[in-house]
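Data block below; observations after.
Shown here: the complex without one of its protein chains, the others still in place.
For chain A:
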Amino acid sequence: MVDVEVSLRVDGTDHRLTVDTRTSVLDALRERLGNTSPKKGCDHGQCGACTVLLDGRRVNSCLALAVAHDGATVVTAAGLAPAGQLHPMQACFIRHDAFQCGYCTPGQIVSAVAMLAEAAAGWPSAVTADGAGRGGGAVVLDDDEIRERMSGNLCRCAAYANIVPAVAEMARR
C-alpha cells in the first residue's frame, strides 16, 4: 500500500482525502466520497457508465488514477444542476423514457452534455458529413452523429431507440 493525499473538487465541493495510489477517480468518488452517481460497469474503459467531467472534459473515471488528477474539478451527473433541480438533458431523458434499468444513465447524460459542447466547438466525428478535412463551425447533430459520438456509452437494455431522440431534442435547443 502506498498512500497519497489528493484534493478533488466534486460537484462544487472541495475534498481532501488520503488514497492508495491504485485508487481510480471512480472509486474515490463512490467508495470514499459517497457519490454513487457514476457507476462501475466494466472497470476497463469499455462501457462508459463511469463517465464524469474531469476538468471540463468527459472521461472514463475508472481509468483515471486519483493521484494523477490531484487538484482536478469533477462534475458527475448528480452535480450537473443545482440540488433539487434537473439539468435540461436529464429532463429530456425522462421525457423520452431514455432508459430501462437506469444503470448506464448517469454516464449517458454526462457524456451527452459534454458531447453537445464538443460539437458546438466544431469538433468533427468519424461520420461528419463535410469531412474531417474541413474545419470550422458547429456540427449539425443528426442521428448518425449522435450515435457515433455516444458510442462510448453502452446500454445493455438497448434503450438507444429512446436515448438518441432524447439527445436529439436537447441538441435542437
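By definition in this document, a contact is a pair of C-beta atoms (placed from the backbone, for glycine too) under 8 Å apart; a residue touches a chain by one contact, two chains touch by 3 or more; residues count from 1.
The working rule: contacts and distances are computed from a predicted model.
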| item | value |
| --- | --- |
| Identity of the absent chain, which is to be given by its UniProt protein name, from "Acetolactate synthase small subunit", "ABC transporter permease", "Alpha/beta hydrolase" or "Xanthine dehydrogenase YagS FAD-binding subunit" | "Xanthine dehydrogenase YagS FAD-binding subunit" |
| Given A:T76, A:Q90 or A:S111, the one touching the chain that is not displayed | A:S111 |
| Which of A:P88, A:G102, A:G152 or A:P165 contacts the chain that the document leaves out | A:G152 |
| Residues of chain A (touch criterion as defined above) contacting the omitted chain | 1-2, 4, 20-22, 24, 43-45, 48, 51, 57-60, 63-65, 67-68, 111, 114-115, 118, 121-126, 131-136, 147-153 |
